[in-house]
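Everything on this sheet refers to the single structure shown next.
Note that one protein chain of the assembly has been removed; the remaining protein chains are unaltered in position.
Entry: subunit A
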Amino acid sequence: MTEPATVLQARGVVKVFGQHRALDDVSIDLRAGEVHALLGENGAGKSTLIKILTGAYQATEGEVLLEGQPVRFADPLQAQAAGIGTVYQEVNLLPNRSVAENLFLGHQPTRFGFVQKKVIYAKARAVLATYGLDVDVRAELGSYSVAVQQIVAIARAVELSGKVLVLDEPTASLDRNEVDRLFDIIRQLKARGLAIIFITHFLDQVFAISDRMTVLRNGKLIGTSSLKDVSPTDVVRMMLGKDLEILHPVSTAAEGASGPVMLSFDGFGKPGKVAPVTLDIHRGEVVGVAGLLGSGRTELARLMFGVDTAESGKVTMNGKEISLRSPVQAVQAGFGFCPEDRKADGIFGDLSVRENLIIALQAKLGWFKALNRDEQLEIAGRYAEALDIRAANHDMPIKLLSGGNQQKVILGRWLAIDPNFLILDEPTRGIDVGAHAEIVRTINRLREDGLGLLVISSELDEIVAYSSRVVVMRDRQMVAELHGQDISPKIIVQAIAAQHQEAAE
């Protein structure tokens, strides 16, 4: 059997940012009809490599070849024209434009120079239907959830990819059904002979769909191999350069171990967002929140942090009723909130890593107690070390950090205020295996320190690993509360799935 043809290739690529060598002599080759996983820790240089392959960055040294011919893409448009479609990690498309326009921007069919809107709408509907998405394609993209936006970004890239499809963490905000659907589409494209690069931190997804993989570590090429020849342990070893002892520290918290009631939400809700929820949070307990996307998990978190104002119910903290009408009040009460959509809600892109880390603490202290520079440096250093945040220095703008490292900064920001109650919405999204285990450990440690935590996650294994109790959301209602033995992926799935049967009836 002959080897399939190489479609896109990088040879000896070096990328230097200022003093920092983000990529050092990296080579990769993609064959027609393969799914090629690109793996590595946060900050390993994966996104940088694909940006060079697709013309968003220029290599400092080395070359890119398309079907054997050296090419120089000056910008992503040229790469698109050559048949390379890409979903970049920071997928924000254009929130101010319609779904349809986001799908076809730059490629809108025109007649006499005028865009044929009707044609675009019809095409957009047809394209999205293959992803099982039924949305109003004329509505602003920004009015839909992150998951929908992600799917639109993927659909756009697929439409543009004649030869190569590049997906940088496309599954980070998708749930299982959507991931399965995406994989079906990837398989079809693969059968059509496309070369596909797939970046993810989910190892099971790597093994489910990929043929070969390339591992980067600290900007250096560790190796490329067929996935048939390796085990997950081998992959992790290649990525980290060492063995990871416990992938999932199974230290499920006994419920009885948690302390007295700290917070109680009583009939807390907002019509149209979340049906009234009654929930007690104890000291030293982790309440896991499971449910499909759009089930109201994020809305619940926003309500509890005062981002949206509850219209019914009350909150008592240590026996005293408190008001939660704004995030400022929430912070004063010792709440922390690490949001899901970090690009939009979480980071201050142009501020430095240090400023991003201390900003919540500063907000808590108020106007007149400014942290001096030494204190700032001390705090930033402490959390950067504790969470293993990798940045060339802490004064660089956070937007230049790799995606996973940005996520760690936001987590660090809320740990810095020493909260009583911490709400984490998908805290491990986009975080590598090493740091993933670290975050799960951190959650467990915080619980032992007596914090109350509410953690939303689509990763059932993860929820099971740290939750003392699990609540299940469905159709914007809290529909189940699982304790003790019931906290297992199987039972959680059943509780979530119950809704499908009901909905089907």
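By our rule, contacts are C-beta pairs under 8 Å (C-beta built on N, C-alpha and C of every residue); 3 or more make two chains touch, one makes a residue touch a chain; residues count from 1.
Rule of thumb we're sticking to: contacts and distances are computed from a predicted model.
Undergrad: Name the chain not shown, per its UniProt record: "Sarcosine oxidase subunit gamma", "Sugar ABC transporter permease YjfF", "Protein-arginine kinase" or "Pyruvate dehydrogenase E1 component beta subunit"?
TA: "Sugar ABC transporter permease YjfF"
Undergrad: Which of these touches the unseen chain: A:148, A:262 or A:495?
TA: Answer from the full complex: A:148 touches the omitted chain.
Undergrad: Tell me which of A:133, A:196, A:286 or A:422 is the one touching the absent chain.
TA: From the options A:133, A:196, A:286 or A:422, the contact with the absent chain belongs to A:133.
Undergrad: In the whole complex, not just what's shown, which of A:13, A:64, A:93 or A:431 touches the removed chain?
TA: Checking the options A:13, A:64, A:93 or A:431, the one contacting the hidden chain is A:93.
Undergrad: Going by the contact rule already stated, which one of A:108, A:225, A:332 or A:362 would touch the omitted chain in the full complex?
TA: With A:108, A:225, A:332 or A:362 as choices, the missing chain is touched by A:108.
Undergrad: Please give every residue of subunit A in contact with the chain that is not shown.
TA: Those residues of subunit A that touch the unshown chain are 56, 75-77, 80, 86, 88, 90, 92-97, 101-102, 105-106, 108, 110, 113-115, 117, 129, 132-136, 139-140, 142-145, 147-148, 156, 177-178, 293-294, 307-308, 500, 503.
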